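Submitted below is the structure of interest, expressed as structure tokens.
Removed from the display is one protein chain of the complex; every other protein chain stays in position.
Each chain gets a letter, A, B and C, in the order it is written, and its residues are counted from 1.
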């Protein structure tokens, strides 16, 4: 295993300490391992928190700050955080207007957030939850755990953060989050497996000429394995299910998000974005906003995901609203 | 080779097309492959350009925009750009106040920028050059090509960009760039080799338990190869030569820059930053500013570099000045 | 043989079971993680081990006596340290088991079954899984049912526990051909078939640890 770490069981704590040191103007890191916006709680503002396993950096800690999250709860690597964290985060950010939990749809996240919400409500804090489940690689069904929450989470956190910052109440903020969830679709692929620090070897083996399509962000095997293809072909394979699912159609205005999985450099993401942009152009879909970079990663996995969000004016406005976090910043 | 590309000889062009599509509000890409600030030339403003081989994204194209570069000249992967590019870029950004070339110290870059400066001056544009040579892994000597330009380049481009944006004249902008060069030191290491798209296999072979210390940004072999060590030990190995070289001493205020080489995820960079910050604290050196992320990469190489810049008030002010580029943005 | 003449287990028996299981988990950390790598995210052994390593000092600090109080501590410690899917589920298991045995200094087969009933229904409320979904329930429910049958048939506790282990084994192995409908493995769809569920495996180890500790 080749990683810049000291010991597998210290990675998360040391990375959080590094984050806290690097961004002490924006965030504070508190026990039991929560990342809290420096000036939280803000009186009268709806708190927005999220959380999940570590290993997806900058998500979620890198999105804490003005105009995005009020707190993030990082679990162990690829492991949902524990309810104590969400409970503490909820208390830390509650400014009296209630708190929204943005939960990625994983059994563990759902259950742990559930328990935390019960605990917080028992302490008199109003909590709502929205579950992000945007991964079209997973068949959706009433009888299964349903789709994973992936790239759409980043977009939801930004737009919902903008909405909460504008002074909207808990119901409005919750509805905005649901609106993003209803309009976003994603799919990812891997060129290599990630390696968990605690495991020390790749989670799955991919041949030198193979790739995995429909991968999640935890080294879970994907929908299918096949011979490696060109960037244009890969974009086609990811975009087709995304476009068909909503469906997106000619005349739509979208936010196109090309995300790197952690081990893929920016030069390749721009090659991918080039293919995405030209495919959308060909379909008469307007890319009104875009994001290209590694924002929701899977440790050192090489690969990418694509997310499309069908925008309306309000979502666009909240996307454009000022944000100042370690990983996303504009407008100030 | 596992890359998200269509063909090795199309990588640079397609990545530039992707960049142009993603950041059409900030930049334009023109023949012969130059990235130019959307609103260039700006009358009366000193133009600042840089360039170098591709494969280091976001450097340099990602640093074109308000408060940083006016243009960038990306060569083929790891190959210095040709004089035609620098000549065209110089003409495109000259607002009558002259143009500064920020050149990384590589024989090829030096010679190609040299030829370009001669051509531009022949057309009546005043050109100055500053060579960035901050890599302490290379022994400095009058009789050799000298040190490579690495991470310090990013810091120079930001600070010099801020200086030029403030309306300073060519001599002042040039002096500011030289001041950054005189006060910045860097060193890097690799956990894995990079793979050139055109070559298709790793440039060098590193054993599963080996790392290379003192690496450049082109897959050049480094100063020494050794068994892989902990993040703390690696930081010590990189920081000691950096600190001794200037030297940095107790009471200094520095900008600490932890850079990822392209294949290393952010979680590891924060672990590294944590070690850097605590080492500096132990030495009584104040980290006044910091930057953590993958800003000057070496394709898909896993590894990191550390740069320290001894700050003064003016450099700090220009670092803080607003910047709006694809890769760095703050203050607006 | 831990059961006393009237078929009761003491506080120490329960504490010894938890301690033994912590050791079993440590020994099987890699195995459980490898199972999870095939259809999940390669952390089940790590998660469980983190939890039970946190449980051990809590157990040491506990004043012996109340079985239910001790099991509640185990449950809440797991909830607070494991995370993932297994944390709330195993946490709920021990928490509900503890609530069902609160105030008791000894526990017989009958209360054991009551505890299991309470634990299983809370786990199902939380995780919304049904038997056959390829989860830890597929080992836990058959084990509970076998224990009940043996108990109703008037078997000795040792024999009843062995029946539970056999049922857990069988249930665990029966997860292999199943297509997962819950948990991470469900993302794989049909590709989840052919692999044994990690959670069912750790449950099997839990039942075995009870049999080995109490009737070994």
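Everything below uses one rule, namely that contacts are C-beta pairs under 8 Å (C-beta built on N, C-alpha and C of every residue); 3 or more make two chains touch, one makes a residue touch a chain.
All of these numbers come straight from a predicted model, not from anything done at the bench.
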Give the labels of the shown chains that the missing chain contacts, considering the complete complex.
B
Among B:61, B:75 or B:98, contact with the omitted chain is made only by B:75
Which listed residue (B:218, B:310 or B:329) would be found touching the missing chain in the intact complex?
B:218
Of B:6, B:153 or B:203, the residue in touch with the unshown chain:
B:203
Against the chain that's been left off, what residues of chain B make contact? List them.
32, 53, 75-84, 106-108, 111-112, 114-115, 135, 137-139, 141, 143-145, 148, 196, 198-199, 203-204, 216, 218-221, 223
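Here is the rule we go by: only the chains that are shown with their structure count from here on.
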So that we know how the chains sit together, what is the shape of their touch graph: line, ring, star, complete or other?
line
Chain centres computed over CA atoms; the one at greatest distance from chain B is chain C
How many angstrom lie between the CA centroids of chain B and chain C, rounded to a whole number?
55
Report the inter-centroid distance (CA atoms only) between chain A and chain C in whole Å.
33
